[in-house]
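Take this structure first; my questions come after.
Removed from the display is one protein chain of the complex; every other protein chain stays in position.
This part shows chain A:
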Amino acid sequence: MAVCIAVIAKENYPLYIRSVPTENELKFHYTVHTSLDVVEEKISAVGKALVDQRELYLGLLYPTEDYKVYGYVTNSKVKFVIVVDSSNTSLRDNEIRSMFRKLHNSFTDVMCNPFYNPGDPIQSKAFDSMVSAMMVQAC
């Protein structure tokens, strides 16, 4: 499944980013950061077209030789980015969507926690384990 999952604040700093395998962490950070370009592009494009009922799922942000980067943006402009290994061709769009939906639900739970300060890095264990479930164990 996913090799990297990131939650990025409205201001574009990472609230949560986790990747497997960990030795490539830096590369994923760069990848996710760069993908924000496309996220912003898509958000502004969507904003022009349909402000009200816009699709949260942004679809494939961009493919690289090794990875596919998918994006999702909440109504509060928090971005979710999922990086998937390109060789993992069994993943369909629907599955990516459902991953995002799960991610969003879990993120909502985090935000509902009265002890969580919005804008802080996410340290919730529940969120972490949910993310773990979505990631492959090192291939």
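Going forward, a residue touches a chain if its C-beta (ideal position, glycine included) is under 8 Å from a C-beta of that chain, and two chains touch if they have at least 3 such contacts; residues count from 1.
Quick note on the criterion: contacts and distances are computed from a predicted model.
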### Message
Since a chain is absent, check the UniProt entry for it and pick the matching name: "Elongator complex protein 6", "Trafficking protein particle complex subunit 10", "WD repeat-containing protein 46" or "Nicotinamide-nucleotide adenylyltransferase".
### Response
"Trafficking protein particle complex subunit 10"
### Query
From the list A:V38, A:L56 or A:M111, which touches the chain that is not on show?
A:V38
### Message
Counting contacts across the full complex, list the positions on chain A that touch the omitted chain.
### Response
9, 11-14, 25-26, 29-30, 33-34, 36-38, 40-41, 62-65, 86-87, 89, 119, 121
